[in-house]
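Excluded from the complex is one protein chain; the other protein chains are retained at their positions.
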C-alpha cells in the first residue's frame, strides 16, 4: 500500500533526480525533520544542494521561486500550511501569474507551490482552512489538487517537470494517509480517465443502470463522494456518475457536461466554504453550457472558520452524510 | 451634480465628524495631496489628529486597523489601488474576519478597507485589476461595492459608523467621475430599493411590458447594464429587470430570485475575469433556488491581466456591446 | 486561583508596578510548567484536540515580563501562548477546557491551543501576523493615553515581513508597545543560523526602536529588566524591544524534536524553576508546589467534566448575516 503522502514524496524525489533544474524550498524541510508533514523526508540528504530550508517568509519565498523560475530553474516551494498561502497572494497573482502574458511568451515561470489544505485534525481556524478558492480564476495561475485515485506523485512530477506555468498544488491533509488507488481493477467501479497531465476521473458502479445524478468533487471530497455514491447505489438505488477533478483552474468540463447532458442533476462537493467555492464555477459553467433543465446543489463547509474541537469541526466540514442527503434531495428522494 | 468621488468624500467626512472613534489611515492621504484619487482632500485639515498618513505597508496597515477596531475605534483604511489588497489578504481573512466568531461575539472588528478597483485608465496590469472576487466568500468578511445609483457616500458612512464587522469597500475607478443619481425621479426608469444599509437596486423601464430577462451587476458595470437595458428596450424590444447590487458577499438574492422566477433568464455582468467571479455565485445560487428552467450567462473581462494600451484594455474589459450581444443571445435574438 | 492583581480591570488608571516578587514569579512559572507538562501527558490519552506548543524552559519570560503589567494592559501572543495566557491572568481551567474542546473553553473550543481571545489577551497562530494588530492596539491606546501593549514573538517570526512594517509604524508614531522577542534559538526545527541573518537587536534598532538584550532564565532579572522599559513606554517615549535569549526544553509541538540531546541537556542546567526555587526561603517552594499541583489537577478535572463543545449553536460570523 502506498499512501498519498508517500506517493507525493516519491513524485518530488523523482522530479529532483530527473532534472538538475529542480529545487525544493520550504520551512523546516531538511532531514531529519523532513517538513511538517514529512513529504520532504530524505530529500535533503539525497539532494543537499537543491533542497533549501528557508526562514519563515512565505511571500518572500514564493517571490524567490519566481526569480529562480525566470532564470530557467524549476523550483518547488512548500508552504507548510495552506492557510499561509494568503501571505503569498500578491507574489502569486500580481507577479508570477503575469510573467508569460506580459513578456509575450519570452519569459515563463515554471514553479510549483505545494501546500496542505483542509481540516479534520483539530488544528483550529488558521491551520485547517481550504483556501484554494481564493486563488482560482487568477489568469495565468493554474490550481490543481491531489487525488487518491490515479497517481498523485506522478501528477506532482508532471507539474514540476512539464508544466511551464506557475502551479498552486493543493494537497488535502486528511488525504495524506489515504491509500493511493489505481484507476483500473477497482472493485465494482469503472473508471474513465479524461485528460493527461491533470486528469479528471469519472467513476461509475460497474454494471449499474444509467446514472441519474452527477457528482463533482476533488481532493479528500473526491473520496467522500465515492463513498457516498456506493451507498446511494446500494442503499437508495440512486446511481451517480462521480467526477473527481485534479485541475481546478482552469476548469475542463467536457466530460462532466457530457454526463450532465444525460443526468441534468449536478452535485458539487468541496471542503471549503460554499460562497464562491470551486462548485460555484462548476455549476455556472454547467448552466451556461447546458441551458435550461439543469438542477444543482453544492455541498461545502458551513459559512464560518474551522473550529478546533472535534465535534465542532465535524459539524462544520462536509461529510458523507451531508453528501447523501443533498444527493437524495437532488434525486427527488427526500 | 455630485460625482461618486465627491459623494464618497462627503461620506467619509461625515463619518469623521459624527464619531470621534473614526480614524482614517492610508498612503499619501494628507492635504494638500489628499490621496491618489483625492477622496481624502480636506480631511486631514479638518481632522488632523484622526487622519494618519502611513508608510507603504498595506498588510501592516490593515493589521493596525484591526488592532484599533479591537480597542473600540472605527478605522477606515485606504488601499491606494485595489491591486494591493492582495498584500493584506492574510490580515483580512486570517485575522480580521475571524475575530467575532472566535471570541463568541465578545470582540468585534468594525473596520472598513476602502479601495479603488478597475481599469479603463491605462494603468496596466498591477494597477487596473478587479480583484474583489478573491475576497468574496471569506466567512466573517463583508465585501460591498459603491454604485452611482442611490447614495454611495451614505453607504460608506453606514459601513463606517454602523457596521460592526470588517468591510472591504470596493470603488470602481471609472465610476468616480460618474454623477450620483437618486433612485427617484429618474427619466423613464422605475427603481425599487431592496435592503437598507447595502441596498440592491432594481430598475425597469417605466411602463414597459413584463421583463423577459434579468441583469445583475455592480459597480461601474451597473451603469453599463443600465445603458445596455435601455438600448435593449428601445432597439430590440427586449425588456430587462436590472439589479445593481452593492453587497457582494454575503449575497442577498431574494428580489433577484423573484424576478428570475418570472424571466428565468439571468445575465451577470462584472469587470473582473469570469472564472469564480461574483457572477458564478449569483448564477449558482439562482440555479439552486429556482431549480430547472434557468438559463444564464456571464459577461466579464477576458481571462488575462489588464493591458495598458487603450485598444487592448478596451478589448479585455467588458463594455455595453458585450452586454448587448450576451443579452440578445440569452433572449434568443441572435 | 491566580493573583488578583493580574485580573484585568478596564476602569483602573495606571499605578506603579509592584517590585518583582520572587515567590510570586516562582509560583507563576510553576503553574505554567505543570500545566504544560499535564497537557503533554493528556495527549496520548486522546483528551486534547489538534496540536500544542509548550513553553517549558521559557517560563521565566512570561512570568517575568507579565509580572510588570498593570490592569488594563494588553497582551498579544503567538502560537506558543499558554504561558503568556496564564501569566496574564487567564483562567487555567478555561485554557484546559479549550484544549479539550469543551464548551467552557476560553473560546468555546473553537480556537484550540493557538487561538485565544480573552479580555485584553489575543493569540493567533499566524506567525508575525499579530504584530500589526498589537501596534494598532497601541495606536488606539496612545490616543487615550491609557494602557500599554506587550506583544510576544519569536526568533522565527522575524522572518515575516509584516513584523518590519509594524516596527516602522510603531516607531514613527511613538506608540506604547513593548515587543518581547523570545529567542529560543530555533524556529520549529530550524536553528537560528539557518533562518536569521544579521542580528536580532539590530532588527529593532534599524527602525529606531531601542532593544534591551538579555540572556537569562531568571524571572527576577527579566522582571527587573522589563520594569524600566514599561515605565518609559508609559511615559510616552515610544516603543521598546526586549530580546530574551532562552531555550525550550520540550519539542516544538509534541514528539517532533530533532535537536541534539546534549544541547538540550546543557540548557536544562539553566532550568528557571530550580534556579529561582533555590533562592526562596526554606519551605516556600514546597508550599507553592503543593498549591500549584492542586490548582492544575483541579483545572484539568473540571475541564474534563465540562460538556463537549456543541455544534448546536455556533456564534455569528457577521453581526448581521442576512
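Things worth noting here:
Going in written order, the chains are labelled A, B and C, and every chain counts its residues from 1.
Keep this in mind: a residue touches a chain if its C-beta (ideal position, glycine included) is under 8 Å from a C-beta of that chain, and two chains touch if they have at least 3 such contacts.
All values reported here derive from a predicted model rather than from experimental measurement.
When the whole complex is considered, the residue among C:164, C:249, C:300 or C:314 that touches the unshown chain is C:164.
Within the whole complex, the absent chain has one touching residue among B:42, B:104 or B:122, and that is B:122.
Check C:95, C:134, C:177 or C:209 against the missing chain and you find that the one touching it is C:209. Against the chain not displayed here, chain B makes contact via residues 27-28, 30, 32-33, 36, 53-60, 83-84, 87, 121-127, 302-305, 307-316.
Residues 158-165, 167-168, 171-172, 194-199, 202-203, 205-209 are the ones on chain C that touch the missing chain.
Listed here are the chain A residues that touch the chain not shown: 49, 52, 54-55, 57, 59-73, 75, 90-91, 94-95, 97-108, 139-140, 142, 163-165, 250, 252.
The rule is simple: only the chains that are shown with their structure count from here on.
Separating the CA-averaged centres of chain B and chain C is a span of 41 Å. Between the CA-based centres of chain A and chain B the separation comes to 30 Å, rounded to the whole angstrom. Contacts with at least two other chains are made by residues 108, 110-111, 115, 124, 126, 161, 314, 317, 321 of chain C. Looking at chain B, residues 90, 94, 97-98, 101-102, 139-140, 250 sit in touch with two or more other chains.
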